[in-house]
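See structure below.
Heads up, one of the protein chains got dropped from this complex, but the rest are sitting where they should.
Letters A and B mark the chains as written, and numbering starts fresh at 1 in each.
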Amino acid sequence: MSPSIGSLPPKYRVTVDRDQCMLCGRCVENCAYGAFRIDGDRIRTNSRVCTACHRCVAYCPRDAIDVSERPLDYRSHPVWTRGVREAIYNQARTGKIVLSGMGNALDYPMIFDRLVLDACQVTNPSIDPLREPMELRTHLGKKPQRLDLRKKDDGEVELLTELSPNLSLETPIMIGHMSYGAISLNAQLAMAKAVSAAGTFMGTGEGGLPEPLRPYQGHMIVQVASGRFGVDIDYLERGAAIEIKIGQGAKPGIGGHLPGEKVNAAISKTRMIPEGSDAISPAPHHDIYSIEDLAQLVRSLKEATEWKKPVFVKIAAVHNVAAIAAGIARSSADAVVIDGFRGGTGAAPRVFRDHVGIPVEAAVAAVDAKLRNQGIRNEVSIIASGGIRESTDVVKIIALGADAVYIGTAALVALGCRVCGNCYRGLCPWGIATQRQDLVDRLDPEAGGVQVANLIHGWTLELMDLMGAAGINSIESLRGNRDRLRSYMIDQALMDVLDVKSVGA
Amino acid sequence: MCGIIGVIDRGRQTMDGTAIRRALSMMNERGSGEGAGYVAYGCYPEFKDYFAIHVFFDNIHETKPRVDELLHQWGRVVHDEEIPTSDLPRLRKVHTPWRYFFKPDTRLMPRSTTPAEEIVTELVMRINTSIEGALVFSSGRNLGVFKAAGWPEEVADFYRIEEYQGHCWLAHNRYPTNTPGWWGGAHPFNLLDWSVVHNGEITSYGTNRRYIESFGYKCTMFTDTEVVAYLVDLLVRRHDLPEELAVTALAPPFWDEIDKMEGDRQRLYHALRLTYGSAMMNGPFAIVVADQDTMVAFTDRSKLRPLVGAEHGDRLYVSSEEAAIRAMDPDITNVFMPRAGEPIIGRVVA
Partner (left out) sequence: MDELVIDAAGMHYTPLNKQIRAAVAAGVKRIRLDNVLGQRFIANGVRGDVAIEIHGVPGGDLGMFMSGPRLEVYGNAEHAPGNTMDEGEIVVHGSAGDAVGHSMRGGRIFVQGPIGYRGGIHMKQYEEKRPVLVIGEYARAFLGEYMAGGTVLVLALHGGPAIAERGLGSGIHGGEIVLRGGIDPQYLGVGAKEIPLSDDDWARVLSLIREFARHFGIDPAPLEKREEYTRIVPASARPFANKYAWE
């Protein structure tokens, strides 16, 4: 540590209540960062290494542990915040780009929280999902603009239109792409069990499809990212759908590196690269430098899998997202994934995480409007991701025009993640963002699978209730139905983008 | 609430407006006196090849010349006049209803397979969105919509509805909710040959409107019913769906019912739902749609609004209430209630 800067205040303070503590040692055992040690008849703590992951708190049988955030803060200042100051200290010491974990951490207003939902009163009845049908079934993929029919001699109508392959979801909630390597096999397994049980889908991320996940491949969307890790014809054929990842909301415009120290034997096998080698995903796909090249990759993937699989394209929500999505809609792609700037990640440069990209609410509204205006909305489905936290976010984003959502962080939280943001350390005490076997073993895929399935189920029930209250019994009638939203304290320019009226209007 | 009624004579025998006026008034408990309207098919036999464009003018002197100019630019007006009305003490004449008999110049829309209809649709959208103080509320051939803010019998007397003859009539008694009782907001809504009367509220309106506007239609009347006319025009005229399937697209079976179907039928219904998911209408509704030869009535797929059908010889009746039908024709032979989403269809065979 440079003497001219000195040590910075600890982020957290861990204290153990000696009256409560019975020296069972569970905290010592559970903390992967070494914040606790037994010293004779007491537990001693090293607050500086604490990440506030709460593993110790969760496993202390006596509630003896307390973790407080920012016990010693800097002199408060609205401009020179703690984060700004500490980034400067860091860079003054290292001269490097500052990386951080999880999603956007700046205090931007949440658009979701400024939109309110509608309910029926008198002029139409609310629908009771307990006794009336409530349809959440969602089809992702290209839909025809119109149908080609022929009247047969017997008077029956024959359908001549050949439908493109669509994914059929029982609920519009999927789990987004988190790769093997970024997260553990047990975390992926738990989510795979959950989506299979819930009749929905999850993404593999770009780390390939590890063998233990193959029993669930019918519910997996295999990703093709710029690094092409683990991509071969076998992998493509196993997926229920294929997703080309162009960009990611947490770090639009840049690639990603899985550091060599995380590339152990198993990960090296699924990614098909040597052990210990960095897994580098370049910023662009080097066979896509223009929109027609994207169309070429989409068609190449379709041709390789004989046009049997829907192909999705994921882009980060950026300023020109609507026009980009309109280009994608013309590429033979079946769905476009719009990843908003609140999307999570294991690691992203802080400046990108906090400053690049736009919120998914505005992006989806703009994309849906653009596609409708150009008469090509049926060409692609819209999948929204990046900062979907609860079922109301799902309802709101669908009303803004999405067909379905990907959740990411929410699924990890259902597995125990405390959003401590230290994924990059590889020491996740919850067994999620780690490859250390003893830590991975802490996450039971069966129990985890039930937890994630419970979350999806709970949200699905809430979705039905919210739709029923709005007098809607089918998800298609919610999609793009912005009339059922009102904005609360959103400025006129954004209201125009969202195409939503103010409360009271 | 609202009350609706429709009748079609499948032998194309005409009836005057007396009976339907009486029937609609039967349902005054369903209305509020702020809107009523009628449409008669076959009421302009002397101009049957011309589009009868009915316009509400706020001010004849300022706005009418702009409509005249637009019509002359796109075709030929063979006759126009103020729609004859009677002075009534309780119905304030806030607009001047006018009618033009118009033939579009189809050479101006060379790339369309239905150029006349395209031109008229375009004119309706253009006048309603860009000429303030003018509202086209009827634009079909050999048919006329007559509507205003008031009770059914007042509106009927105002337009002297007994003097018109039609082989098919729809009528509507309004209880407004979403928009105030203004003349444009009264039913029937019409575009080209399609007319719609509607009871209920379409909770999917926001989805339907954005969908239909992506095909160039413009919703200008601030009400959910208007969108039904455009959806039917899109599905039947532009997408060539048979009426039955158009109704299925608008009020489709539930997925669990489709799952139980077999083979081609399942494929067809699956495709219909995928293709027309954004056209499907949600919420409580009973709707009657008509064109020159057909009258179709259907409800939402949970049957949240009433609909009764009845027959007497060539005459097919549909209404919110049986009593209204009996007020019109006491000698009806069979009375029936269709299932949710299942259309009652009457076609002229003569």
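Just so we're on the same page, a residue touches a chain if its C-beta (ideal position, glycine included) is under 8 Å from a C-beta of that chain, and two chains touch if they have at least 3 such contacts.
Predicted model only: the values in this text are computed from it and were never measured.
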In the full complex, displayed partners of the excluded chain: A
Among A:330, A:350 or A:436, the residue in touch with the chain that has been omitted: A:350
Hidden-chain contact residue, picked from the options A:303, A:446 or A:496: A:303
Residue in contact with the excluded chain [from A:227, A:252 or A:401]: A:227
Among A:282, A:375 or A:458, residue touching the chain not depicted: A:282
Residue among A:14, A:222 or A:236 touching the omitted chain: A:236
Residues of chain A (touch criterion as defined above) contacting the omitted chain: 86-87, 90-91, 93-94, 96-101, 226-228, 231-234, 236, 257, 259-260, 268-269, 272-274, 276-278, 280, 282, 286-287, 296, 299-300, 303-307, 349-350, 424-425
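Simple rule for what comes next: only the chains that are shown with their structure count from here on.
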Rounded Å distance, chain A centre to chain B centre (Cα mean): 47
Complex contact set, residues of chain A against chain B: 120, 123-125, 127, 132-133, 135, 137, 139, 143-147, 149, 151, 156-159, 161, 163, 166, 368-369, 372-373, 375, 377-378, 399, 470-474, 476-484
Touching residues on chain B, where the partner in the complex is chain A: 177-178, 200-201, 203-207, 209-211, 213-215, 238-242, 245, 254-256, 264, 267-268, 270-275, 277-278, 280-284, 301-302, 304
